[in-house]
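The complex appears here without one of its protein chains, the remainder shown in place.
As written, the chains take the letters A and B, and residue 1 is the first residue of each chain.
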Amino acid sequence: MVTGEGRIREAVRVWLPIGFFLVVALFPFYWMAITSIKPNSELYNKNVMPLIVHAPTLKHYVDLLTKSSFLLWTWNTMVVAVVATAISLILGTMLAYPLARMRFAGASLIAMTIAAIYLVPQPLLFIPLADIINHLHLGNTLTSVILTYPTMLVPFCAWLLLGYFKTVPKELEEAARIDGASRLQTIWKIFLPLCVPGFISAGIFAFTLSQNEFLYALIFLTKTSVRTVPVGVIAELIRGDVFYWGQLMAGALLGSIPVALIYSFFVEYYVSGLTAGSVKA
Amino acid sequence: MTIATERLPVVAQATRRRASLSALLDRQDVFSWLMMALPLAFLAALVGYPFFYGILLSLEDRPVAHAGTFVGLRNFVADAHDPVFWQVAANTFIYTGAATLLKMVGGLGLALAMNQHFRMKNLVRAVLLLPFIVPTVLSTVAWLWMLDPAFSVVNRLMVALGWPRPGPSWLGNPTLAMVSIIVINTWRGLPFYGISLLAGLQAVPADLYEAASIDGAGGWARFRFITLPMLRPIILIVTLFSVIFTFADFQLVYVLTHGGPANATQLFATYAFDIAMNGGQLGLGASVALAMLPALALLIVLLTVYLRRE
Partner (left out) sequence: MTGPATDHATTRRGFLKLAAAGTAAATLSRPNPAGAEGKTITILHESSFIKPFDEYVTNTLAPAYEKATGIKVNYEVTSVGSLPTRISTIAETGSGADISMNGLLQVIQFSNKYLDVDDIASDVGKAQGGWYDAGKEAVVVDGKWKAIPFANIGQLMNWRTDWFAEVGVKKFPETWDELYEVGKKLKAKDHPFGFELGHGFGDNHGWLYPLLWSYGGAEVAADGKTVTIDSDETARAVDFCRKFFKDTMLDDALGWTDVSNNKAWMAEQISCTNNAESILWFAKREFPDIGKVTDQAMNPAGPKGRFHLLNDISHSIFNFSPVKEEARAFMRWLMDPKQLGGWYAVADSYYQPLLHGYDNAPMWKVEPRNLPYRDALANAHLPGWPAPASRQMAESVAKYVVVDMFAKACSGTSTKDVIKDAAAQLKDIYRSA
């Protein structure tokens, strides 16, 4: 039973602030989109209103997809993200389960160590890691990033899964144990299937973090054929000292879409993952 | 018959051994440590080992493609004498402090605005998270163009309102350049704060507010004495994680200004990168990267103290 005045009130109360945040959040993407369909003559033209396009062209997208290795980079990025996420979920589970369900000496020490590791950022490690990767002859292989991405993902997955595991009721596992199942059987058959939402949460978070990684990729992956989208777009859409701005914007937009799309299917899980670490802490 | 009876004790022993082995494995502590062995080994090899190796590197003179020579604290002494090092330190603290404050306040505002009922709320929530989801370097490239005074919408507006052309130089003026990276970092990280705080707000029981208004508490009082205290744990956790990542930020500066103008936006991570990868001085670069450690260690201590209080 909302009156006309109530509706206006609602619009102001809700849509004024929300609208503000939406415009601010989306404006750069709009810019990317607009610039990517401008022909060079308009792109570089400072006298034209930059927010509209007069003679849109798909040339930059065509060039990006045919003249650069963008599709290959997208494939690499997906492969790395999926495998690194899988590794992180498995290792994260192996850390989180004992901490959630078992009592043993040293548990709190392990918990703190994991938190501490999470707080050792990549820029602190990249120089020694570059050395190590070189000596393992893993330079310019996707393996180098598949191995190193979990270092930032495992602690977070462990943290998030720990919070989630604690909310799963113990009764079912206890019943299975009474019936004679081993610990491993209990975990595999009873416990893990109940945790799928937690895995999706942690997984989607790890996946988006992998897509965002740049520093290790910049240093370990210098060959075009093994590059991921962030490095490829920044480092390769340039000749000499001329950026291919149109392609760059097209690449930026296309590079954002897969991540955004995948994430949009799992938003609920993503949000609960984001907040699980904080609310349940 | 004799063979069977002779065998019995052996079999019994074996069964007892098997039973005791699985009993051993079944013990909570043994099982736990076995399960954690692989991930712990992984982290020890790829985080622990590089960490200590990094410390060793920082104590060496190690030009690229040459062997390292131990030089003790000489790199750190060199850093202490380097005026740029101190500028970098100041930049990093200012950048982290300002951006975190803005994200916290802005995030709270976003959470409060979102904590209402309206149609398409879920869609809005998804869209609002985009800046955080999308790879940083890609969105920063758009900002690079948007901040060019000749193309910037803000500059055009200012010029239309009377500002002398071409308007402020967002990436050329040292102060404005720092403002720019703070703004972009805030743009990127605010959704993370906002959505986390929103979950916290939604966890506050409604009857607490009802009871308070019955007692005569106004909107502001309810906010100060109910909302804020209940949000405190989330604010703390989110802030600690966010501060770590902002302090160690690399991507944003690398793409936008590469530390310029005149080191106004140079941070620890980007300075270490230049020294190690362009200058070829791995030991010196490692020493700059390690300089982040004292501040980060302080935060680690705060976090673990907070956790233990749980």
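Observations on the model:
Convention: a residue touches a chain if its C-beta (ideal position, glycine included) is under 8 Å from a C-beta of that chain, and two chains touch if they have at least 3 such contacts.
If you're wondering where the values come from, they're calculated on a predicted model, not measured in any experiment.
For the chain that does not appear, the touching partners among the shown chains are A, B. Interface note: of B:V30, B:L112, B:M158 or B:M277, the residue touching the hidden chain in the full complex is B:M277. The residue touching the chain not shown here, chosen from B:A65, B:L161 or B:V305, is B:A65. Touch with the chain omitted from the figure is made, among B:S58, B:T136, B:S242 or B:T257, by B:T257. Along subunit B, the points of touch with the absent chain fall at residues 61, 63-66, 78, 81-84, 148-150, 165-166, 169, 171-174, 177, 257-264, 274-275, 277-281, 284. Touching residues on subunit A toward the chain that is not drawn are 40-41, 44-46, 130-131, 134-135, 137, 139-140, 218-219, 222-224, 235-236, 238-243, 245.
Basically, only the chains that are shown with their structure count from here on.
Distance between subunit A and subunit B, defined via averaged C-alpha coordinates, is recorded as 14 Å.
Those residues of subunit A that touch subunit B in the complex are listed here as 10, 13-15, 17-18, 21-22, 24-29, 31-32, 35, 46, 49-51, 91-92, 94-95, 97-98, 102-105, 107-108, 110-112, 114-117, 119-129, 131-132, 147-148, 150-151, 154-155, 158, 182-183, 208, 211-212, 214-215, 219, 229-230, 233-234, 245, 248-249, 251-253, 255-256, 259-260, 263-264, 267, 270-272, 274-275, 277-279, 281. Subunit B makes touch with subunit A in their complex at residues 22, 25-26, 28-29, 31-33, 35-36, 38-40, 42-43, 46-47, 49-51, 53-54, 57, 109-110, 113-114, 116, 118, 122, 124-131, 133-139, 141-143, 145-146, 150-151, 153, 156, 187, 191-192, 194-196, 199-200, 203, 233-234, 237-238, 244-245, 247-248, 250-251, 254-255, 268-269, 272-273, 276-277, 282, 285-286, 289-290, 292-293, 296, 299-300, 303-304, 307-308, 310.
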